[in-house]
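With one protein chain withheld, the remaining protein chains of the complex are depicted in position.
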Amino acid sequence: MHRVLLPFEFFEPTTVNEVLELLDGEKTKVLAGGLDLVLDSRLRKIGLNKVISLQKIPDLDYVKYDPENGLSFGAMATMRQIEQFPAVKKKWQSLYEGIHTIVSVQTKIMGTAVGNICVGTPVSDIAPPLFTLGAKVKIIGKNGEKTVPIESFFVDLGKTILEPHEIVTEISVPEQATGTGSAFMKLGKTAEDIAKINVAVTVNLKDGICQKAKIALGAVAATPIRATEAEEAVKGLELDDRCIEKAAEAAAERVKPITDVRSTAQYRKEMVKVLVRDSFKLAIARASE
Amino acid sequence: MTQELHSVGKSKIKRDSAPKLTGKALFTADMKMPDMLEGRIFRSTEAHANIVKIDTSKAKALPGVMAVVTHDDVPKRPFTRSTMAEGLPSFAYEEEVLDQYILSEKSRYVGDWIAAVAAVDVYTAEKALDLITVEYEKLTAVYDPFEASKPKGPIIHESAKDNIASAMEHPFNCGEVEKGLEEADVVVELTGKNSRQKHCHLEPDSALASWGTDGRLTMISPSQGAHMAKKHFAKIFDLPEKNIRWISPDIGGGFGARLALGVEPVAAFLARVTAKPVRVTTTREEDFAGWGGRTEQHQTMKLGAKKDGSLTALDLKIVSDSGAYFSHSGTTSAVNMQHTLGLFRCPNVHGELKVVYTNTPIASGFRGYGNVEGAFVLQQGMDMLAEKANMDPIDFRMKNIKEVGEPSFFIPVPLDHCALKECIARGAEKIGWQEKWKGWNIKKEGRYRTGIGMSVMNHASGAGGFLLEHSSAIIKLNEDGSAVLTVSPCEMGQGILCALSQIAADTIGIDFEDVQVVTGDTDVTLFDIGSHASRSTLVIGNAVVDAGNKIKAILLESAAEKLQKKGVEELDVSDGKVFVKASPESFVEVKEIAFEAIYNYTDSGAHISATGSYLSTSHNPSFQAGFAEVEVDTETGQVNILRIVLAHDIGKAINPLQVEGQLEGGAAQAIGLALYEDFVVDTQNGHTLSDSFSTYKIPSTLDMPPIDIILVEDPAPAGPFGAKGVGEPGMVNITPSIANAIYDAVGVRIETMPLSPEKILAALKAKN
Partner (left out) sequence: MGKEIADFIINGTKYEEIIEPHMLLVDVIRDKIGLTGTKIACWAGDCGACTVLIDGLPILSCLTLAVTAKGKNITTVEGLADGHELHPIQKAYEEKGGVQCGYCSPGMLMSTKYLLDENPNPTREEIGEALAGNLCRCTGYVKIVDSVEYAAEIMEKGGTKQ
């Protein structure tokens, strides 16, 4: 157990290209907000030879919106910036709620959304919303640039598709079609807590009929997951209570959560049903506004 | 004669606030000494193992490392972590449990201290830790007291057969419990267990030790009882007590944790070996996996009562988990019996306890000290009896509350004060008991169901008659009429120094602003067992009153002479003036008397001063009624506390703001204990899983329900200005009243704390 870090080389490039040149191997990490990097290094969960700071690179901390391209935020955009961006609360309610349940102001001010995603944890509070809002992740590496759906960004517990020579520069979320509503819910022991489980639902309605539904679940698998069977079950249907109930059951049916210091497998499984159902209802109400 | 109070009863601002708010207050890890080294402890990674070999050679060779020590180097005098042992009478135990060394010879839990490093800075010290290698011979580990006490199992300490560290009967067993149960019209049996709640004092443990050229050790640490810690140390280091000086800096929370030795022995040992001051620091993870926490008490209780509600039998059996070493687990279990079995009137009472070692982090004493653990079981048992007798829970308790004159709990001196009935009445009104409690087994509908519950308690204001409850105070009057008060509680932020100053001011008759306090240095202060058992206001307060009265007597005598009055009864002191009661315009100022006492060229010149003392021979319990209203979400099992009401029999609130602060703070800790504080050890390998504020949750601002505090001020004869204790009571009624409220809401009871949503939901499903 340690209270200080071990030494490493530190770089503060001013362009993304410089970052790419410096990236080389497992013990080289990128510093955005630093919340996870510093902690994991102190706990000796990771070894650090090289730390490359993104903090001096201009124009990475943007949050922008336009009706054509939707919402996008850069690698250094903090969760607080996104939370306070007016369009987010209005149009991407689940993303707003996901960030809002991170109640520590300091954490939101320091922590970047991209950094949160890059940790690759299934308990991220912004991953389920982004999973259900069609988010895409822009990755830049030595071999060029690519954009992937956020679902494929997560590979396993603590592991993303990022290669050692790559970084994420942006996450974008498309404009929401009319008739769309979303909701996020989370259970924790206290208000300031990592999720026992969290759930996000986005639903698109036309004339009361579900055109499309997306359901994402966190903390019930090694990565955040989409409840695709439940999503299929409601497509094209009028979403009455029974229908929602069945979708929620289907979502709960498929999960195999674990028991850990935060909760039990049994409880998590049962709560998937409750939260999916409740989130669905809220998303539908918002879609109908 | 009611004295006009100028300080007592007012919410005076405590003087340590401003230094803390400006960052000027110095806590142990803020302090530096010239030539100081940084110390860090090497902890084992095995739950139960013999240490075959420790290789410290590489660590020692690292430049900047001044010492690396192991068990081989430390004094071979075993000790108990608890410093409270110094205040216990000898009949309390057959023998003291001396079961640990400064550094352990064997690893008995993951995190056991087996080596230590002193280096020029913390970076070097931690590098050195990483260079220490240990060869372990793994042994089978046991993680719960029932498993551990099975015969022929792994032995954790050679001295403890079947790993039983201690066992005793309740010293005040009476009557025949089996007969009492037979005579009862209603009988219940229940089990209950508290979690091993971690203190989570925000200041991590640290200590700064240095040895003078005169061979005296100066120790700076957040101990809650420096005089006792000093005595303890004298034994460990085989030092005459005169060679130890213990200094108390500002302390970042105690809650009972600091009644056990933390890193002080390691700091002192490293300081001796290196002949330099050494500051040992710890991390939050090390605290979680370390040497303190509420002792987990597995309790089985049987209660019997007549159908009119009067108790006929109380039987309590406790099996406690000490963790790897013995600290306060015996005393907290014993105190559980004392409070739990002594609160109500009952002719047949029996209690027994057993404390068992396990290969888990050390358990100790936490605010409430057994009473919290026992009330969880007793107060639910009372409700269960009330249900069977079909009585309102309040009425049922009222039948059994002791009256003044009956034997007090534990030390059976006659109870001389009890305002519990008023607490119940006022608390019940505040929460709306009449309207909200509708009867037993009322069917409630809907997803969200509300319920109401209550609990009553008593708690010691110092363990008078049992512990060495003796305190002293010195007051001197300066030439300007100001006073300096020297006392030795433990100021951890509760405001005790402020309260004692207020008591001094009104006893003498001077302004609060004219009282300075000296504390925190065992060379200066008189012997005191420190702050715990909610004792400081009453016991130390009475010592201050004694000293203050002596000062006042001197003033009255001097003034009588000056004012040419025959008798001192004609005079009084107030506002810094000694005045004639019948004609107050005739007075002499305190400062004039004080000045002339010093600036006196005759042989009667002297600085006015007095020493006062007080020996408490009774626990002088405070009482309290607690109420909780909750809303249970039957689909998630989550409990939302709608309101808490605590009505406390304080006697007299010396400083109402601080008294409320103790009750609110205690309530917050108890809410955490009730609903989500759970200390989890991995039983595969003994690793502490609850090792951070992320994995072990304590309340934040957003988790606090509305809390109403009612201070019932009916002066207690034994208390200074009628005051009784309040440091711990805020914690006791919370968990049982929440548990009883949950039962009222949804008809389930949970045996083990925390009353988590997982458990509640499972219980609801089982019920249906």
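Letters A and B mark the chains as written, and numbering starts fresh at 1 in each.
Just so we're on the same page, a residue touches a chain if its C-beta (ideal position, glycine included) is under 8 Å from a C-beta of that chain, and two chains touch if they have at least 3 such contacts.
This one's a predicted model, so the numbers in the text were calculated from it and none came from an experiment.
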| Among the chains included here, which ones are touched by the excluded chain in the whole complex? | A, B
| field | Residue of B:Gly111, B:Pro204, B:Gly453 or B:Gly747 in touch with the missing chain, whole complex considered | value | B:Pro204
| remark: Where B:Ser44, B:Asn194 or B:Gln669 are the choices, the one touching the absent chain is B:Gln669
| said: For the chain left out of this view, which of B:Ala18, B:Ala553 or B:Ala606 touches it? | reply: B:Ala18
| Where does chain B touch the missing chain, residue by residue? | 11, 13, 16-27, 29-30, 199-204, 250-253, 255, 283-284, 492-495, 657-658, 660-661, 664-669, 692-694, 698-702, 704, 707
| query | So that we can see where the missing chain sits, which residues of chain A does it touch? | reply | 3-10, 31, 34-35, 38-39, 41-42, 48, 51, 53, 55, 103-107, 109-110, 191-192
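Just so it is clear, only the chains that are shown with their structure count from here on.
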| field | Geometric centre distance via CA averages, chain B-chain A, whole Å | value | 43
| said: Show me the residue ranges of chain A that touch chain B in the complex, using the header's touch definition. | reply: 1-4, 43, 103, 187-194, 260-264, 266-267, 270-271, 274
| message | Please output the residues of chain B touching chain A within their complex, sorted ascending. | response | 43, 122-123, 126, 129, 281, 283, 285-286, 635-638, 675-676, 680, 689-690, 694-695, 697-700, 702-703, 756-758, 761-762
